[in-house]
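With one protein chain held back, the other chains of the complex are shown just where they sit.
Our next item is subunit A:
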């Protein structure tokens, strides 16, 4: 495998995605909602509208149940004597955490679908196959093209989220409280695993569907993992503690490696031309 070829292919794919507004606009909108809009609603808008934190916390039986059953590892950060602080910690620091995982899944599947299925759809793959680059160069170039920005944007979003959650409600907390320890494995252990997993799934799907839309829609179904984590946490079945996150990370990485192995096997010139895998 030649690193120069891998980087050349990745840079070309980034250039193409940059020129494709339909691909990158959602990649700006989603982080903007998750990282800026939602935190500002809880930290600025609700207080400005005189919505009491207790009302928010007691608005749903699930939330009440969620707080009651929270393990010590998480509940130690929730001081119910300070309602505003508690609401922000519970909603934005704990409950919202799994939703952050949507970003690497979504970005990775968008870029990978564009890169793998999109090339086949536009018939540009043939010229690429006639270059001396090896199958491994092509695969790794495209994997890099999808993985680096999806992980990068997620990490940048995390940085912005951290800044907003510490700076905007600073008068309430009088300290920098975020990130909670549970966020570190979530962002730096699980996020890359999910991005790679999503790319591998997209590559496997791209070999079987003829276009970008089909590959994107099918691979987006991985979001169900995030929804399951969110629902599991809300129902009190699964709290994302550091230990659980480390374990989930191992499972996701194992799945990612296995699927990458399958994807590499299916990604060869003959299979791409004849449609066999």
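We adopt the following convention: a contact is a pair of C-beta atoms (placed from the backbone, for glycine too) under 8 Å apart; a residue touches a chain by one contact, two chains touch by 3 or more; residues count from 1.
By our rule, contacts and distances are computed from a predicted model.
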Chain left out of the displayed complex - its UniProt protein name, from "NADH-quinone oxidoreductase subunit I", "Ethanolamine utilization protein EutJ", "ABC-2 type transport system ATP-binding protein" or "ECF RNA polymerase sigma factor SigE": "ABC-2 type transport system ATP-binding protein"
Hidden partner chain, touching residue among A:69, A:122 or A:265: A:122
On subunit A, residues whose C-beta touches the chain left out of the figure: 4-5, 8-9, 12, 15-16, 19-20, 122-134, 269-270, 273-274, 276
